[in-house]
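Note that this complex is displayed minus one protein chain, with the remaining chains in position.
Going in written order, the chains are labelled A and B, and every chain counts its residues from 1.
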Amino acid sequence: MPHLHMEYTANLPQLDVDKALLRLNHGLVASGQFADEFDIKSRAVKVESFRVGTGLGERAFVHVKLALLSGRSPEIKKQLSDSLLALLQDLAPWPAELAVQLCVEIIDIDRASYSKAAVGL
Amino acid sequence: MPHLHMEYTANLPQLDVDKALLRLNHGLVASGQFADEFDIKSRAVKVESFRVGTGLGERAFVHVKLALLSGRSPEIKKQLSDSLLALLQDLAPWPAELAVQLCVEIIDIDRASYSKAAVGL
Partner (left out) sequence: MPHLHMEYTANLPQLDVDKALLRLNHGLVASGQFADEFDIKSRAVKVESFRVGTGLGERAFVHVKLALLSGRSPEIKKQLSDSLLALLQDLAPWPAELAVQLCVEIIDIDRASYSKAAVGL
């Protein structure tokens, strides 16, 4: 906890995914909501098959889903969502010829049934 | 909003994913539940590693998850789910030699913490 999922459509080749994940993780650390930076597990998936709406014209999206152990207030969730969206917007320049939608969603993980173990190092 | 995720197992090569996404999106527009077709963001992911149950015999699945901003009634959700399932079934012919499970799930996105921005075009 937390888990961050970033999906991005394949028509955004200029997006530097490694840089994006590092910035998002730094943003989560800076929020003060997480005791240990090591707990932040983020991944990005390129979406090769996608369709935005039904119209013509090339469209794209980046969708970030942040999953948190349940219990945080609506205010904290909204702050996290806004700060992640601002970080996405700062990944500019975005392509001018595409309509790109950036979205951030916060979801609860059921705390009572979450299990975790560390192995290896 | 809405976000649609379609997963399909890799043993369904005859599935025309682009056609499927377009039909699903047209179905969502036709539901009258969404103000702007542009808001519908759909993606499909081929699942290369999968296992259905523990038995022998080749099996497959297509799983559609529709994520909606919270607030819609159970009746609306059930209608959306049923109509998406009907659209999946209409993607026939399905392979006769495989046991294929088609599933549709509706999930709420927490409206209060959802953030979105449009960039580019």
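For this structure, a couple of remarks:
The definition used in the following text is that a residue touches a chain if its C-beta (ideal position, glycine included) is under 8 Å from a C-beta of that chain, and two chains touch if they have at least 3 such contacts.
Here the structure is a predicted model, which is why all the values come from computation and not from measurement.
Within the entire complex, the positions of subunit B that touch the omitted partner chain are 7, 9, 45, 47, 49-55, 57, 59-61, 63, 74, 77-78, 80-82, 84-85, 88-89, 92, 94-108.
Against the chain not displayed here, subunit A makes contact via residues 1, 3, 17-18, 21-22, 25-26, 29, 36-46, 67, 109-110, 112-121.
Heads up, the rule we're going with is that only the chains that are shown with their structure count from here on.
Subunit B has its Cα centroid 21 Å from the Cα centroid of subunit A.
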